[in-house]
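Supplied in structure tokens, the structure appears directly below.
Only a single protein chain was left out; the remaining protein chains are all shown in position.
In order of appearance the chains are A, B and C, and numbering begins at 1 in each one.
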Amino acid sequence: MEKLRFAVAGLGRIGKIHLDNLLHMDNVKVVAVTDPQQKSMQYAKDLGIPTVATYEDLLGYPEVDAIIICTPTDTHADYVEKAAIAGKHVFCEKPLDLNLKRVVEVLEIVEKTKINLMIGFNRRFDPEFTKVKDAVKSGQVGEPHLVKITSRDPGAPPVSYIEQSGGLFLDMTIHDFDMARFVVGKEVNEVYAKGAVLVDEAIGKAGDIDTAIVTLTYVDGTMAVIDNSREAAYGYDQRVEVFGSEGMVQGNNNLLNNHRLYNKDGIHGALPLHFFLERYAQAYKTEMQSFVDTLTGDCDIPVGGEDGLLSLKIGLAAKKSLQENRPVKLEEIK
Amino acid sequence: MEKLRFAVAGLGRIGKIHLDNLLHMDNVKVVAVTDPQQKSMQYAKDLGIPTVATYEDLLGYPEVDAIIICTPTDTHADYVEKAAIAGKHVFCEKPLDLNLKRVVEVLEIVEKTKINLMIGFNRRFDPEFTKVKDAVKSGQVGEPHLVKITSRDPGAPPVSYIEQSGGLFLDMTIHDFDMARFVVGKEVNEVYAKGAVLVDEAIGKAGDIDTAIVTLTYVDGTMAVIDNSREAAYGYDQRVEVFGSEGMVQGNNNLLNNHRLYNKDGIHGALPLHFFLERYAQAYKTEMQSFVDTLTGDCDIPVGGEDGLLSLKIGLAAKKSLQENRPVKLEEIK
Amino acid sequence: MEKLRFAVAGLGRIGKIHLDNLLHMDNVKVVAVTDPQQKSMQYAKDLGIPTVATYEDLLGYPEVDAIIICTPTDTHADYVEKAAIAGKHVFCEKPLDLNLKRVVEVLEIVEKTKINLMIGFNRRFDPEFTKVKDAVKSGQVGEPHLVKITSRDPGAPPVSYIEQSGGLFLDMTIHDFDMARFVVGKEVNEVYAKGAVLVDEAIGKAGDIDTAIVTLTYVDGTMAVIDNSREAAYGYDQRVEVFGSEGMVQGNNNLLNNHRLYNKDGIHGALPLHFFLERYAQAYKTEMQSFVDTLTGDCDIPVGGEDGLLSLKIGLAAKKSLQENRPVKLEEIK
Partner (left out) sequence: MEKLRFAVAGLGRIGKIHLDNLLHMDNVKVVAVTDPQQKSMQYAKDLGIPTVATYEDLLGYPEVDAIIICTPTDTHADYVEKAAIAGKHVFCEKPLDLNLKRVVEVLEIVEKTKINLMIGFNRRFDPEFTKVKDAVKSGQVGEPHLVKITSRDPGAPPVSYIEQSGGLFLDMTIHDFDMARFVVGKEVNEVYAKGAVLVDEAIGKAGDIDTAIVTLTYVDGTMAVIDNSREAAYGYDQRVEVFGSEGMVQGNNNLLNNHRLYNKDGIHGALPLHFFLERYAQAYKTEMQSFVDTLTGDCDIPVGGEDGLLSLKIGLAAKKSLQENRPVKLEEIK
């Protein structure tokens, strides 16, 4: 069997996870890696993987089939564009870009060059949420009427991050917007967002919110609601519920363990897995496997550039809705 | 010990429950009952309780301390008014009236006559929800940030009922509006309601919706979200969640039993209690005990006329919000 | 409809529960009550029920169909015997007697007189355990292989009680012996009991144990295991599990409520219902209804004298096994 030849750009914590998952696949060979940090380069060398100095070197490396882009957000659009022009398939962490026009531009190039582009909405590959999706898709809850998504982080990121991330709706809720589309396979039509600064005033001063409730209306008139907080005292809270004409299905938190302690004060159990890399460890594996499978022709691209674009649009609509305190149609976002 | 003398107006299913609960209290004597139906009168006679022909007879019955009003909604305002003028304390099923002006009018009379008026928001007395309330009140979740209420009925009422009930927001969600106020002890400022007809087209033809997501904003900027459906295939779904700076507390469904069956297809358990009279059996007991306790001076009125008024206002704001697809401030409702 | 005429002997806490349940049945009239305590007699009078001075008066009361015996254990055998001779049907709290010969004697009289005798093994009517039984009976776990029963009390009874109760196996585990037979419908063949004094040394001094593990072997070679403690810090722990060739079914504890509190220390919930009268409130209702139904011919006696006899035999075998530290066949108990 000829192995697929992969190159990885960016060896931060998420880059390392993708690299490790790739190394466990029989039909993949990681041929080159690049990262501006010396320590990350050494990490690759210790694993026996060749390193190159720049992204351009990576693109030029002999017979690379696909590039994994885990570099900072502001490089994504350019790197995808260059990879597409070079005829390399791309897996790119979300988001492609915060600027809608730029995203459209890049996607046009991707379309022309006919490369495979997959966007890293990892939660689509989580066993909880794929189970929910499968139950919905196979009709186990009948016609879906309501979707409820709870998404709360264990702690807020630094304000410096928030200042350039696009804010709550674009760096955090964007996962939930994608989930809302994914889990019922419907498109969103209208957004109403309500938010507040309840966790940290500094976030408010930076022009963002830290707590939100967002109502989405799908094109068929059914609805979804998302609630977010930047800080949950009890850890990482990630739940999805789909209610339909024949029943309801929930994807729930994964706990540290399932022990129960009974004492005179009550019954006690463990908290949800605290860290997103642990919570979604399996999801990252399945995600990367899924990308590899698209290249071998075993499945279609499960999350394409269009999915990135649509979540961005919903996020921008949510921002506008919050500012103007009114429901905003997606068609207003251009 | 001198017993409190109670009279009951209306012996439908909810009237019978209140009557049975009163009969189990040591310091209460039910002295008279009235109901237009012969069968209901016989029910009382079999229990050895005197019956009278009309509500006016009830008011005139010797030494009645308090009246329990379980008659149809359109009689509530008049009956409360008459009881107040006669100096009788009143427990009245919700709502007082669908007309805001009429409610205000009746409450003014209640205030002048200084009778005790309690409104039958039974869910405030449910062990799940009092536990949630207590946890919030004692600071166990810190400062409350988000409230989530799920309230889904096992099946839709007849369209004929909906036509005169005021619709989803006034006959069903009104319980949730009260819960939203109760559970965090905050007042609502603004309402955004989104709804759809997904259960039964006949409900749409009657001018109502059967599925809804309602976002409430409290005066302090924190938020609540309610989701409703007239029909849940799996039964009566009643959950409340309060998320705050230090944690989260949930009130959950009560199941028929807690058995678990494990077989090759999965793990299976029982459904939620299907019927509201079963689900809230304990709540009705505690509610009536609570009313009796207010009369003996052991506690303040836990749910007064003002509570009925405010839930009605939120309901009317929700209706307006749905019609105009925009957030509506409570102050717009007059 | 002609009502069944009931008399109640003994108005302690369990007598009062049976009385209250009888008073809620349409086709039953409680015609007389007796109890040596003045306070209990007054309780009945307040409910408008005639009282008589002695058990003999009760038997002689006009047209009594059935007697409910809730008097102390040492009166059970005599009272049942007298009722049988008087041609009255009997519901008698367990156990009939601690002496095997005396039980056999009484049962012979019951058989001759052809009265209906039902023994108060209330747990057979608990919704958890009937659900388990039904699942087993309908084949949902296939052929039953193993039964596991956990039965732990919230606190030990006074040593004075233990001294005359027959000890752990005869006053407490006897319920579990009956459950072991009930839940799979099989007879027990052999008993191995292991015990210890871990809760209270005074119990040991009184010649009893407070903690036990008992292995039962059914006639078909399948097995059950029971674990007991006189004191569980977290309350009343009552669980049953049946494992079979096609699956497993569990009956679980009933909690005070189903709330969950999430904070930085973990996830917390409510304890099991603490008091057996609360835990088995529904079971007592269904039990008495079931006795009434046997009298109206709507069902067979669900727990007869033979069931009481067999549980007693298993209990005596357990005592012998504990003393001799060896498995004891039921046929050794005569």
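Rule of thumb we're sticking to: contacts are C-beta pairs under 8 Å (C-beta built on N, C-alpha and C of every residue); 3 or more make two chains touch, one makes a residue touch a chain.
Computed from a predicted structure; not experimentally measured.
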item: Touch with the omitted chain, as defined above, among C:Lys29, C:Lys194, C:His274 or C:Lys320; value: C:Lys194
item: Among B:Asn99, B:Asn263, B:Gln282 or B:Asn325, residue touching the chain not depicted; value: B:Asn263
item: Omitted-chain contact residue, chosen from C:Tyr234, C:Tyr262 or C:Tyr280; value: C:Tyr234
item: Identified contact with the non-displayed chain, of A:Asn99, A:Thr113, A:Asn189 or A:Asn252; value: A:Asn252
item: Footprint left on subunit A by the chain that the document does not show; value: 48, 127-128, 131-132, 135, 140-141, 246-264, 270
item: Positions on subunit C contacted by the hidden chain, ascending; value: 142-143, 145-146, 148, 150, 152, 192, 194, 196, 198-199, 211, 213, 215, 217, 221-223, 225, 227, 229, 231-234, 237, 243, 245-248, 325-327
item: Contact footprint on subunit B, counting only the chain that is left out; value: 232-234, 237, 255, 262-271
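The definition used in the following text is that only the chains that are shown with their structure count from here on.
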item: Centroid distance [mean C-alpha coordinates] between subunit C and subunit A, Å; value: 57
item: Mean-CA-position distance for subunit B and subunit A (Å); value: 42
item: Residue list for subunit C, restricted to those that touch at least two other chains; value: 255, 262-264, 270
